[in-house]
Every structure is written in structure tokens, then in C-alpha cells.
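All protein chains of the complex are present and in place, except for one that has been dropped.
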Amino acid sequence: MNRILLIAEHNGQNLDPATAKSLTCALQIPHQTLDIAVFGSSRAPAESAAKLVGVNRVLFVELPENQAGLAVCLCPLVVELSADYTHVLVPATSFGRDLLPRVAAKLNAAQVSDIVAVDGDRCFKRYVYAGNALITVQAPAGTVVASVRANAFKPTSAGGQAVVETVDLNLELPRHTRLLGLNRSVSERPDLQSASRVLAGGRGVGGKSGFDDLYRLADKLGAAVGASRAAVDAGFVPNDLQIGQTSKIIAPDLYIAFGISGAFQHLAGIKDAGVIVAVNTDPNAPIFEVADIGLVADLFEVIPQLEQALANK
Amino acid sequence: MERESVAFDVAIVGAGPAGLAAAIKIKQLAGERGLDVSVCVLEKGSEVGAHILSGALLEIKALEALFPAWRDLQAPVGVTVAEEELCYLAGSQHAVKFPDFAVPKPLRNHGHYVVSLANLCRWLGKQAEGLGVDIFAGFAADSLLYREDGGIAGVVTGDMGLDKQGRQKPGFQAGIEVRAKYTLFAEGCHGHLGKQLTERYCLREGADPQHYGIGIKEVWKIDAAKHRPGNVLHTFGWPLDGSSEGGGFLYHLDGQQVALGFIVGLNYANPHLNPYQEMQRWKLHAKIKPLLEGGTRLAYGARALNKGGWQSLPRMSFPGGLLLGCDAGLLNPAKLRGIHNALRSGMLAAETVLESFAAGDGAELDNFEQKFRASPIYSELYQARNVAPALSKWGPLLGGAFFWLDQNLLAGRLPFTLRKPRADHAVLKAAAACPPIDYPCPDGKISFDLMASVALSNTHHEADQPCHLQLRDADVPLAVNWPQYAEPAQRYCPAKVYEVVADANGNRGLVINAQNCVHCKTCDIKDPAQNIDWRPPEGGGGPNYTNM
């Protein structure tokens, strides 16, 4: 029977919502045990993981903070732990995408990336060609190594009571890689990847000041702000706001695109959103093809009107 | 501007059937004679075949002349024509099939091949490269390069990396000079350099204006049970009213695919006519629709074609170069086939070029005209000369009867030549004087919204570059075309490039969505004020046709 290990993602203090979503995916694989591994300097994320329903054990591996995010340091630890498991899973965030293939190579395993559905013990569905095709793929014999597109799953709720076990692996970790710094985008706003509402701007937003308007509206809606590649390339906003097939893939309940034309690389990143709204002056913009609600209008007129409408609500 | 320069013996503009046949034949002949002749081909598409669109039916003889062993070389010529039908569509339900004896000879296709010209060109490109031809895809020949004596010295490729305002972006690369002893222009119908050459060297003196059609094509994959490889259908009549020329074609290729399209003569008078919508409507005919039901549309594209024939032939030689294939208008309008003539013209050009090299430095290519007149291209165009004008003058039925008589019994030997002296852009009537046409809404299964179609052409242009559709006078669209013709560019453009939009105060403006352009050239042809100049965008831009 299957024994699943899920690697948690966290920011040092809090468990990333991608973990609870990936857990939902993991729970769909028939299994005997399902454990979560937490690597870090603080036990807090491990304690949160232990509360998730369906978890058998949480393995806490203590690591100094400057190593906890480095794939080269985590890889030997995960490989060591994986000996007891049939499946090793990780959220397909930038953290998981960095780490897991290195682990897979060490295990001589063919990895399945970015799974969006479970189709049996070792059979999964995933998108290829920027979301233009959906494949069903079967992992070969040996350890199943897979990353999970977290936003394709609802988060598992809290209410469980797993135990946190501290594991001391006592391995020598490589010293060839040093973390010089993380320029974390600080934001009081909801996290783009887990927000239930997202407003996004494209080239049509015109510049930083246009995004200020968008932020103001986002605050009123309790929404996160994202952007198309064009807006990031133009320097309107930092890279961590980019939504798309090869950047952040999101699935909020409500997604409103302002001045985004809708290159299919971008559309691949929002296809699982609940309601897609497009505001664009170009009635032919491809974004309207996927929008549930389209409004052909100037976003600079729409944003203040929306603010007004929300204030009157 | 100081530009880098490369030199070849022969430079060829356009990797279509004419340009590639010329390149191949030059290398073959040079090889036979032990000469070293350097040949390059410039192609504005991102790869050979990316901008090639045709029906297409191929008369194999011309390919055979180039490659007698085409079969062993695995030329992708698809399937031979097995069954063929010519139908008159009377309304959306009825089709009257012509009995075989009543079909004009030029429209009989037995022995010909159903091909994807894009794939054939890809193959020709490989053959050419194998013979040592340098093919540069993704490079547009932007402008002409002149010798001191006024002859053609080559071409200049387009600049890469200019922004919308024409300023240099980081990474800007200036175009380079491609110099050659002889430059052959094979850009296809209404090439933008061909247009300049025609003007500069007065190549159309004494000829009728060129006449054009716009062909809109789709490729579908259909139910295997309905698929009959080699089956060929041509229709005329519905959905066009009697006053506009055109018709449809539907060819079964191999691999469960069908190529289908609709051609509208650009001499239509009603500015409300929308060729794209005619094509979508035509697919709903009882003869067509059942075949497509349950199928998947794979590709979409459009291209202007010339149909002026013999009366519109320009002089094809000028100092330093030649005009070939559809750039010179060699499509046979009676047969509606032109690939064979394109190939032949390329081969003739190759012979002329080799003779001129033998004649020594500075020899011109004037001999080409003589060779051309003695060639089967000329005789078949002459023989077919009265067909298209007769159809224009007398409509599909009476004109069609003349067609049959002229071609089947008299072999084009009538002692007179019908003419069409008015250019296609000059025949539009005022919008107010013409009935609007009520096109059905797309059903999303057989007929589609225009933008959904354009997406299937895989068209891509760098967004931040100068607009490649240039208005000679920016006021004409709204000051003249809008009031008189309701700006017909909005309808004849098969890629929604031109849109007249009004703001909240009712002020109208013309929007040019140059990024959608599929390089069909219709706007440059049909604009009533001849106000639009189609210029090549940054190399590699445009459609990426797969098997058109």
C-alpha cells in the first residue's frame, strides 16, 4: 500500500496555502500513510501542518534559515526520507519546482510535474503546450515523484491532530551554494497565489500610476494584484506579480483583467479561475474569448466607477 | 545610412514556387556546366512555407520538368484528383452538377494533384538548400537597391528592432544590403517591391490593369467516413449575387483533411460585401455543411490572387532583374491554377540567367521576354484570355456558356480579345446606393467569428514596431472612404486589421490592428483611394501557416 510524503512549503513562520491544497491532491491517491515533511528553523509551520485533516505524521527537520530554502541542501534530506515512501509530492511553486527534479534525479525517477488531477495510484493528469493539451500520464515503477499544481485543488481543512516528530538526519550538506539575500516583496495585501479575488493589469494600465489605481480598488475588494508579462516587462510592477503558464498559475473565485489582451501563455495561468472578467478597450482582445463577463471600456473610467459602486454597496 | 552588405550572383525575393524553382534550376544548370553560381533566397515568413497559401491543384508536368525523379525524392504532392464536380449553387440548398461534357476544359483536373503548396514549398526549400542555395527565412526584402545606371543592384532587408515611433530599441539591427548581379522578384501576387518595380520601369505600359481576387481558405479534419481522398469540388453562384464574381473550392487531401476556400473577385461593386462572411455563409450550403459536421477546423488564412491573365501581363524584365510567378500575374484565370506557371517562370528565369552569365559581365536579362512568349505559359494564358472578361461581362451563366464554347470547341482562337480596362479599386459604388448584405451570425461549429479564425493563422507580429500598413493620406479613410463607402477595408480585410471606431462623443477614428495582418495584400489592391501601402513588417512577422 502507498506511503506518501508531502514536502511542505512555508515562509519560516507560516505554512503556505499551497501545502494544504497539495495535501488534497495527495489524499486522493489511495494510501496507507500520508506524512508531511517540514524543513526549517521554526516548528510553527510543522505545528500548522499537523492540524491538517488526513495527515498521519509531520516530520520536522531543523535547518538554519539560510539553508531551508536551498534545493541543494534539502535534496539529500528528502532523498534520505524518501526511502520509506512510495510517493514524494511537493507543491509546484518556485520552491517545489526548484527542489523536486533534483530529488527525482537522485532517485532515478521520472518526475510528473504540475499535476492537476489524480487518476489512480501512479496515474495523473497534467497540462502541456501552455495549457493547449491535457495529458494523462503514468509514472513508471519505482518511487512516484510528482509536483502538484496547488491551485487545481481546494485546501484541506484544519481539524486534524497529527504528531510532530523531530527528525535528525545528520547529513553533511553541500557548501557550494550560499544565500545572499531574498528581496521579498512586502505586501499587506492577500497573497496572489491564494487570494480569492485577483485584479490584474496589463500593458494597457500604462504605468506605475495606473497600477496605483488598481491597488486602491484591490484594497476595497480585499483582492490581490497580479500582472501580465507585458506589464512586468515594461517595469510597471515586480516579477513576482506575473501570472501565466511559466510564472504564477492562479485560481481565484474572481479574476478581473484590466488592459490585458490575453496572450495564451497568460490565459493558461488563469484558466481555473471561477469567474473571469475582462475590461479592455479592444473588443477583439483574445481575453474576451475566455471571459465570463466582458466589458469593452477604458479601464481608467471603469476603475473609479467600480470604486464608487462598491462604496455605495 | 552605412549598411553591411553581402553579395551573391543571384538574389531571389520570396521562397514560393517561382523563387524556389528559379533557385533550384540555376543551381542545376550551373552544376551541369561546371559553374559556381551563388544564389540566395530571402523569405519574409518565419520559415519557408509560413506565408504560402494556395488551393491547391498542381499540374505535375512543371514539377516533373524541375525534378524528373520527384517521386523518388518524396515530393509531398498529396493525392491525384480522383473524382471532380463542378456545381452551380442555386440558393443555400440546391446544387446543380454539370455533366462532364459541359465542364469547360480548363476546369477539368484529371491527372492533377491536390497539394498543400506550403508543404510543397518546404520540400522545394530543402531541395534548394541541398543544392547549395542559401535561404534566409525571417528576412523581408524591404526596399530596392539601385545601380548607378538605374538598374537593380539588389535589395535591402528590413531593419529589426524599431519601436512604434520608428526609434531604435536596444538590440536594433539595421537591415543589410543584399547585392546581386541579378535579382529575381517572386513575392507572389501584388508584391510590394513588384509594385515599385512596375512603377519605376513602367512595366505595365500597354497592358490592362491587373485584376485580383481574394481567396479565403480553411483546412479541416473531417470524419473518416466522409473523406474521399482526391475528391475535388468547385462551385459558383450562391452565396454571391449575380453581380459579383467568385466561387468555392473543396479538395480532399490525404490524412482525413480537406482544404476548402472561397474566392471573391475584387472587382465587386457593393462596398457592403464581406468576402470573409461570404466564405462562412458558403460553408453552410447543403452541399458543404454535412461534410464538415463533426469535423475540426485546423487552419485559416487568406491571400490575394491575380486573375488578369494575358491582357494584364506586364513586361517581366528590367535592368538587373525579373518579375516572376504571381508577382507578374501568371495565374491562369480560366483554370484557376497557377503553380505550374510559377514553377515554369522560375525555370525560364534560370535559363536566362545562365545564358547571361555565359554572355559575360553586364549582360541583361532581356532575352527572358522572348523565351516567355515562346513558352507554354504564354500560349495557355493567350488561349484563356477571353474567359475571365466574359464571365465579368456576361455573368456566370451566359459567360459560362461562352467559356465552354471558347475553350472546348474553339480553343481560344476567336479573333478578338475582350478587355477589362477598369482597375478593381475603381469600381466600388457608393455605400448608400448599394443594398446592405445581411450575413448570418456564426454558429461556432461550421461558421466562425473572424477573430477566432485569425487565431488559426498563427499570426504574430512584434507589437512595438512601426505600423506596416501605411496611409498615404491619413485623412482619407474618414474623410472620403467612410462617407462614400462606409470604409470597405473593415469588410474586405480578412483579418480585422481595419476598424472604424467611435468614442463616447461620436468622434470616429480608424484603428489599424497591424498585428492581425495575414499579408494578403487586399487593402493595397482594393482601397478605392489607393491610399494604403502595404510594407513588410519586421522579418518573421505574419502568419505561420502549417499546411496551407
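Labels A and B are assigned to the chains in the order they are written; within every chain, residues are numbered from 1.
Just so it is clear, a contact is a pair of C-beta atoms (placed from the backbone, for glycine too) under 8 Å apart; a residue touches a chain by one contact, two chains touch by 3 or more.
Just so it is clear, contacts and distances are computed from a predicted model.
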Taking the list "Multiple sugar transport system ATP-binding protein", "AtuA-like ferredoxin-fold domain-containing protein", "Electron transfer flavoprotein subunit beta" or "Transporter", the UniProt entry for the undisplayed chain gives the protein name "Electron transfer flavoprotein subunit beta"
Given A:45, A:131 or A:226, the correct residue touching the omitted chain is A:131
Omitted-chain footprint on chain A covers residues 11, 69-72, 75, 93-95, 97-106, 108-114, 123, 127-142, 174, 176-185, 193, 197, 229, 232-233, 238-240, 245-248, 253-254, 264-265, 271, 274-277, 288, 290-297, 302, 305-306, 309-310, 313
Residues of chain B touching the missing chain are 4, 6, 46-47, 49-50, 116, 118-119, 122, 134, 136, 138-139, 157, 160-161, 170-171, 173, 176, 178, 221, 255, 296, 298, 455-456, 458-460, 544, 546-547
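Definition applied: only the chains that are shown with their structure count from here on.
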In the complex, the residues of chain B that touch chain A are 451-452, 455, 496, 513, 516
Chain B partner, complex, touching residues on chain A are 282, 284, 286, 289
